[in-house]
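We show some of the complex, not the whole, and keep each chain where it was.
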Amino acid sequence: MTGMPSYEAHIDISHLPGVADPAGSTVERALPALGYDNVSGLKIARSIKLVLECASEAEAKRQVTEMCERILANPVIENYAVSVTELARP
Amino acid sequence: MTTRVGVIQFPGTNCELDVIHAMTQLGADASILWHGDPTVNGVDTVIVPGGFAHGDYLRTGAIARFSPVMQAVADFAASGGPVVGICNGFQILCEAGLLPGALQKNAGLKFLCEPAEIRVETSRSVLTNGAQVGQVLRVPINHFEGNYICDASTLAELQAEDRVVFRYVRNPNGALDDIAGVCNAARNVVGLMPHPERASDRLLGSQDGNVLLGSVLSACAKVS
Amino acid sequence: MADSLHVQLGMTDDEFEAVVAELGREPTHLELAMYSVMWSEHCSYKSSKPHLKRFPTDAPWVMVGPGEGAGVIDVGRDLAVAIRIESHNHPSAVEPYQGAATGVGGIIRDVFSMGARPIALMDPLRFGNLDDPRTRYIFEGVVSGISGYGNAVGVPTVGGEVVFDDCYRDNPLVNVFCLGLLNHDELQLAVAGAPGNLAVLLGSGTGRDGIGGASVLASAGFAEGSLDKRPSVQVGDPFEEKRLIEACLELYRRKLVVGVQDLGAAGLSCAASETAAKGGAGMDVDVARIVRREPKMTPVELLTSESQERMLAIVTPEQLDDVLEVAARWEVRASVVGLVTDTERFRVYDGRFDALGIPGKNPARPHGDNAEVLSSDSAPIADVPIGSLGDGPVYYRPLAVPDDLAERQADDPRGVLATKFADGVDLSAELLTLLATPTIADKTWVSRQYDHQLFLNTVVGPGSDAAVLRLKGTTKALAISTDGKARFCALDPRVGGALVVLEAARNVACAGAVPKALVNCLNFGNPEHPEIMWQFSEVVDGMSEACAALDLPVVGGNVSFYNESRGANIDPTPTVGVVGLIDDLKVIPPAAALRDGDAVLVLGATAPELGGSEWASVLHGLHAGVPPIADLEAAGRLLPFVAELANSGAVAGIHDVSDGGLAVAIAEMAIAGDVGVVIDLAGVPISEACSQAEILFSETSNRVVCSVSQLDVEVLLAAAVAAEIPAAVVGIAGGAEVSFGACANVGLVEATDVWRYAIERSLRR
């Protein structure tokens, strides 16, 4: 416990445009057989949720973005989007 | 002098003993390099073997590249030392930026353990100096994420610089341009998806892998 | 009125009374919970125990028989092999991927708890028919689960079995076999040693997943709508297990443990009490020392959780620091949770060890878990005689021959089929349909998802009668086969049980090996039905007779009862894993393939035996008659002969005859050799008059097909005569057709196509 506020971060990691998403297209192809022939553009992304203790929301966002750059995403094939919200203190 | 081969062991690596066995059969002095030690211990060549370093969780190789040994491997590579990444090792070298590109899930979305035929595309690499260009080798694959990808300019560069080391005769996983292995610009770092150590003995059905592992040993002889 | 606690926990009133009598008082909630899991069918074998005693378990090469984590046999040169098989049927029905994955994890822990490095897995699997979408989902999920866990944990899956039959539709069978290798002096046993020794819990944190798993999932029927009673699904973590394997093997190598046991069914209650009870010691456990994955877990949950990837090591206080250092290096959590005592009691505390000065401190609790640690002088929250937990009730359940059995046996399919398929009728379509039957068809779709080559031992992988693993550094090799044949057991469990043993032994012999040990997984319906218990008892007798005749000790096994759903029980399905030894592996053993120009030889005589056959049952829906005879003497002559043949280089190809009979065996060899074959049925040795269809499709036991150079035929035939084995040349390999003369004739290309792609086609439907 640091006494600092906690933030919940949501990270969505998706394929860069132009990089195939075989899992997404496989699911999309399976849907018509189940009666859904009205679906397109299905994409599957990895989503990561975490809680971090940090001095400020801006700092939390900065750290999470840095984690994405360094380890959570692979810039050669992936994009990421980060959102951060403060958690109510317990 | 006997060539000293260092085989890196991360938690989750599982082909390290196999590579050591195959290299020992070829007369090398092969031993393990622990991922947590920040050194390659003065070996003549480093092999990053297959397996599931850190469970392959998040992405293959994503966590492994931060192990202390990897800085030492990068320095060793920069000084011209031969480095070979096999399967998971290839994935790790890509994540670490020692090789270009990335490896994605197989197009069929299934793990594949089966024989593969690969064509040697260049003999100018530490892994193929003893092979003939155009030679077809039978070397098994064993992976879920072996589908090589890189951006268009990187691909053009790889092609122009003769850095595609192997291509599949029949593409099993959707890899871009049938690529099974690539090397860096200095040609001393090579990554490939197939497992040469699994084709190292008559009793295993193929000895073609020894052509490659033997090349590494001769590359060491040249360096030293 | 709500059910009383013991009923909710799955105990009978009598069992509850037995606990009260044992303790001389009413049990606490925790005590009752521990008894309920320890005395559950899954842990206590209360219905099966009296029968399992009848298995022959001894041989000079047996180092550890049934009762430990795995059986261990000596294979010479100071090497030993540990083997075990187990079921994960119910969890796989709930969540196919994770159910199968955690099954793999569990059996691997059994094997490395013996000191062995796990080097091979096999997976006998059974599903409903692939035309059912849910079955396709379960099948794909189970195979991915085995692949996902087995490959990542780094143990190759070198073979297995897949059978499709309607009786498994709602109750798939996922059995997993594991084999490990050790030096004699590395053998570990689950013992606690002297008082003062410490019990160290290694591996994953303990969570609420799998609470009551053993008693809830595997010890009662699968009621409709029981969803809310399900414990949360266990998710396997192969990376944790891989580190656990390496850490434990290093502990063994450095002689840092006194004893070790995996945590399986009944979790810590079982592991901690069993190790101590064996040596006549006692054990104190402090739940405050358990690493938790979830907040606010109760002692009941902590003691009965079946969270995966955990081991209990017993160590001396002097060696604790070294043990903790090894664990830390492998990033394996380790905490001292128990103390061996001389009390012969199993006592549980919540927060006493710190005060007693027992090394280690209470691990950090998860976020939100601020539960207070009780004071050090507080009374135990459980205190029971340690032996009583493992000494559950034994039930001599009633046995009864099923009412309709005699009638079914009398209704042999031979009559109907003889009329429909009299000599002269073209049987080509029958053969093609059989080859495309998923149970018979190529299983490469499955096996290529498994790493089957790791460790560079796999000389013969999936696709032959048996897998063959070389033992590096020696000239020796092991052959392994897993088999089951439930339809035979349904028609006559005693004969069926023997036939299963014979088939596995024959598969191993075809690889050139002498069968050395067997483990079995007995998958049955509800033992409270006397007919099921009768099947069980008969299967045990049949298997025992066959094992005794072949000098094949049973070194371990597993019983899975309550394989019933919607009131229907599965066919009695014993599966076995047999390990054979090749003393001097000179060549890669012959494949199950023909070689162009070779003579095709059949060993063993064919009888008109169609009961339970693939042809009668699957193609023609005739689930009746009697299974083939289990001729144990003939097997005793055939097996050593075949093993010698296969290992001497005298034959180019060899294949045992099983599902689909001679026609399928020969067609499979043609496909594998990529060469046609011309067979003359008149040459096939028979022991009784047979129609052409009967020669092709009968599933008579004790038969093998060989591909032999023309030059060697005479010598081989003479040797067979000398060994009193019926043998004859029945044809020649060559051409582009698989031809059985006038009665069945199919193109090699078509036969190959239907056999090779049948499973993929069924899945694409």
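We call the chains A, B and C, going by the order they appear; numbering starts again at 1 in every chain.
FYI, a contact is a pair of C-beta atoms (placed from the backbone, for glycine too) under 8 Å apart; a residue touches a chain by one contact, two chains touch by 3 or more.
Predicted model, so just to flag it, every value in this text is computed and none were measured.
Q: Would you state the complete complex's composition as copy numbers of each displayed chain label?
A: In the complete structure file, each chain type occurs as follows: A x2, B x1, C x1.
In the analysis below, only the chains that are shown with their structure count from here on.
Q: Counting only chain pairs that touch, give me the topology of the graph as line, ring, star, complete or other.
A: The chain contacts form an open line.
Q: On a C-alpha centroid basis, what's the spacing between chain B and chain C, in Å?
A: Comparing mean C-alpha positions, chain C is 36 Å from chain B.
Q: Using mean CA coordinates as chain centres, what's the gap between chain A and chain C in Å?
A: A distance of 41 Å separates the two centres.
Q: How many angstrom between the C-alpha centroids of chain B and chain A?
A: Measuring from centre to centre gives 31 Å for this pair.
Q: Multi-chain contacts in chain A: which residues touch at least two other chains?
A: Residues: none.
Q: Please name which positions on chain B make contact with chain C in the complex.
A: Chain B reaches chain C through residues 11-12, 14-15, 17-18, 21-22, 36, 51-52, 54-57, 110-114, 140, 142, 144, 195, 197-198, 200-205.
Q: What residues on chain C touch chain B, complex-wise?
A: My answer: residues 144, 147-148, 151-152, 154, 237-240, 242-243, 246, 329-331, 447-456, 458-459, 470, 472, 585, 588.
Q: Using the touch definition up top, name the residues of chain A that touch chain B in the complex.
A: 19-20, 22-23, 26, 71-72, 74, 76-77
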